[in-house]
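Every protein chain of the complex appears in place save one, which is left out.
Per-chain residue numbering starts at 1, and chain names A and B are given in the order in which the chains are listed.
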Amino acid sequence: MKTVGEFLAHAIALEEESAVRFDELADALEVHHNNDVTELFRKMAHYSRLHLAEAKEMTLGVDVPHIKPWDFEWPDEEAPETPEMEGTHYMMTPYHALALALESERRGQSFYQGLADNHENDKLREMAKEFAEEEGEHVKLLSEMITRYPPPKEGWDEDMDPPNVAD
Amino acid sequence: MDMLTAEKLTAQDYRSDLKPVWCPGCGDYAVIAAIAKALAELQLPREDVAFVSGIGCSSRIPAYSAVYGFHGVHGRALPIATGLKMARPDMTVLVAGGDGDGFSIGGNHFMHACRRNADLTYIVMDNSVYGMTKGQASPTTEPDWEGSKLTPDGTHITPFQPLEIALSAGASFISRAFSGKPAELTRQICEGVNHKGFSLIHVLSPCVTFRPEQRAYKDKVHEEWRPTADRTEAFQKLMADDGFATGILYQGTKPPFRPEMGVPATIAEIEAQFAV
Partner (left out) sequence: MAISSVSIALTGSGGAGVMTAGQVLLDAAAKAGLYGLMAKSLGPQIRGGESAALLRISNEPVQSSDDTYDLLMAVDWGNIERFAAELPLSKDSVIICDPAQGPVPELMLTANPRVVNVPLKELAASLEGGRVNMVGLGLIAELIGLPESSIVDILAAALKKKGPEALEASKAGLRAGQKAAQSITGIVKLSPPGPSTTERWSINGNEATGLGALKGGVRFVAAYPITPATEILEWLAPQLPKVGGCLIQAEDELASINQIIGGSFGGVPALTATSGPGLALMSEALGLAVASETPLLVCNVMRGGPSTGIPTKSEQVDLNIALYGMHGDAPHIVTAPNSISDCVFTAQWSVYLAEAMQAPVILLSDQAMGQSKAIIDKPADLGFIGERLAAEANVENYQRYAVTASGISPMAVPGTPGGMYTADGLEHSPRGTPSTQASHHQEQLDKRLRKLTDFDYGDHWGDIEGDSETAIITWGSITDPTREAIDRLADEGVSVKLISIRLLAPALPDKFSAALKGVKRAMVVEQNHSRQFHTYLRGVYDLPADTITYHRPGPVAIRPSEIVEAVKAWNKGA
């Protein structure tokens, strides 16, 4: 990643992937009638979309290149702020959901912070700093939120009924 | 084309409004996301793409996509897709399914689809278990897996090797990906769709309900393969495979199967052969 345009392409993808994934998680939990977690994930998707809109606004007058899905320079397998699908469970609690979200926000923050600290492009560094600070706010917010939910007791995933047979 | 041009189709444009019934945590979520991304990357008009499947968890995919779809019967996705492609060569035809659907009940079609090398992209979500019927052993299950009531002492049957079979039978594009590495999966799907011929994309896609130990796949997979057109080399790689190597194993140049076109004739001209 060299240019501001490339940076913005990453920022947009990061927020978009996050929004899409949170929605997907919300859908999955909704189908499994876990309403509390569904609601939380929908909220997260909403915030990601707000940030996406902000990132898109910043592209005015900037040449944002198309990057192939596999050519993004993420530190990990996916865009950093994308909550892990495998971190979900149909009986998961709001605590789990917030922990998952918190983790993704932390990854996002650290992604931007890394660029803010090390990138050679001044403008890009400045932007990354701004994004990192915003992610920091989210981390703070979520860290506070999670304290309002009790950590799950052992056996939270116990289901008395056996799995269902479909097709 | 500019990424932000309004007319451009996004990955979400390739998704229907139906919510998947898969268990939260299932690898198939990542697969459908990768498929949608790949289609967006290729910018294929939705009406020119068809998605065919059989029966099983992963076979629900067509209904979750916003392209034309056919959700057929168990094991017969490949014949339906082959028929569609032969009758409508202008369509881009994707096929999806699981290891039971594709390698057990549909095993014969799998072999012959590889042989025929029609221009199809076959995405198999392999979790080594029958999920929709509550967790029985599939053709790719380890012989000593004791998790099923149907085979409580394990199957003691040698697991099916889809890539070896595909290479032997004549598939011209063979790759393996892991649902937990969606970027590579997306790349393989794009390559597979662009490839002219039968493409097998074998996706390790964990079943969190019946095979929770498959969550460890992410520590086992290793990027290994770069495409070769040399079958000997590809076979050698497969002989050394631990089942978790990923990448494009083989990409050959055999032209895809297409029936020959004929010299046009009218029905009256055809009927003339019967005249006394």
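Some observations on this one:
Keep in mind that, in the parts below, a residue touches a chain if its C-beta (ideal position, glycine included) is under 8 Å from a C-beta of that chain, and two chains touch if they have at least 3 such contacts.
Values in this document were obtained by computation on a predicted structure and should not be read as measured data.
Looking at the complex as a whole, the chain kept out of the display touches B. For the chain left out of this panel, the touching residue among B:N108, B:N194 or B:Q236 is B:N108.
The hidden chain makes contact, of the residues B:T82, B:S104, B:S199 or B:T246, with B:T82.
Listed by residue number, the positions of chain B touching the unshown chain are 16, 18, 45-48, 50-52, 62-63, 65-73, 75-76, 78-88, 90-91, 108-109, 111-112, 259-265, 267, 269-271, 274-276.
One rule holds for everything that comes next: only the chains that are shown with their structure count from here on.
Centre-to-centre separation between chain A and chain B, using Cα means, comes to 29 Å. Note for the complex: chain A touches chain B at residues 9, 20-21, 24-25, 27-32, 56, 59, 64-70, 72, 74, 77-78, 85-90, 92, 162-167. By the touch rule above, chain B contacts chain A in their complex via residues 1-4, 11-12, 19-27, 29-30, 33, 37-38, 41, 55-57, 59, 74, 132-135, 180-184, 186-187, 190, 206, 208-210, 215, 218.
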